[in-house]
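Rest of the complex left out; these chains stay put.
Labels run A and B following the written order; every chain starts at residue 1.
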Amino acid sequence: MTEDSQRNFRSVYYEKVGFRGVEEKKSLEILLKDDRLDIEKLCTFSQRFPLPSMYRALVWKVLLGILPPHHESHAQVMMYRKEQYSDVLHALRVVRFVSDATPQEPEDEVFLAIAKAMEEMVEDSVDCYWIIRCFVNQLNSKYRDSLPQLPKAFEQYLNLEDSRLLSHLKTCSAVSKLPYDLWFKRCFAGCLPESSLQRVWDKVVSGSCKILVFVAVEILLTFKIKVMALNSAEKITKFLENIPQDSSDAIVSKAIDLWHKHCGTPVHSA
Amino acid sequence: YLEDVKLQARGQLQAAESRYEAQKRITQAFELEILDLYGRLEKDGLLKKLEEEKTEAAE
């Protein structure tokens, strides 16, 4: 094993077993004890470390603005959120909106793919409704201008990491036909299993959509041999849309490392 | 500290407003549904009348 792959192996292993997580969990707990939550620090934490699953929903709700920074208000605000959820659900039932005849737009497909993945990640249905809503909203507002730039960034970083692989894609005229919608519009929903995907979405929720580029790059690097053996754009795209799921944990860990390598690791301010 | 109190109040108010706005959108959606249903009832009524006239004429 090279030093690099050894390090990657170790970080994947530690994350799975949870040794490395103990210290991180403690420091997150300290952050969460603040009377008024420090959003900036919580963002930095989520950018740096994987969130422990037991705190993921809470941190996401705070970062997405579903819960305000003040602990004292959480119960009341959550009561409003819950009521709004039941109001909407009830209204949909009254107008019998939920039917097979409801026409589907392409944007709905993105929404539905994200919602389906989120349902696997967030147990509580009220939390899930709000997190889906705000997550998609963030994609359409905060990231609206940066998401279309990601295919270009992908090409750039793939070139840095493995220019031969990029040349192969270019030879096959595959570069413009890669599953960019699946990667950057759906944020890999339906591509990676939710257990790995949530570690990517930790970064998206806390402010970086660029992580998506590195996940795409790592997918290419991981399946390099397979991709190099395929010689048409169609076959490559088809393969990438249905990648094997068993290596996804490693792909995500390596993607996060790669992202930190190229974009720097955010540090706690004070 | 004062800023803090204001911030906290704003957080609560935003959630309450959002709940109100959602309710308002529901009212609007219901209104459209009602208009649509009336339209359908009227069409049904007209069709029925037409058919009745047809049967009467045939007799």
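We take it that a contact is a pair of C-beta atoms (placed from the backbone, for glycine too) under 8 Å apart; a residue touches a chain by one contact, two chains touch by 3 or more.
Being a predicted model, the structure only gives us computed values, none of them experimental.
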Formula of the full complex in the shown chain labels reads A x1, B x2
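Note that in this section only the chains that are shown with their structure count from here on.
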When centres are defined as mean Cα positions, the distance from chain A to chain B in whole Å is 36
Listed in rising order, chain B residues that touch chain A in their complex are 4, 7-8, 11-12, 14-16, 18-19, 22-23, 26, 29-30, 33
Contacts from chain A onto chain B in the complex sit at residues 36, 68-70, 72-73, 76-77, 80-81, 83-84, 87-88, 91, 94-95
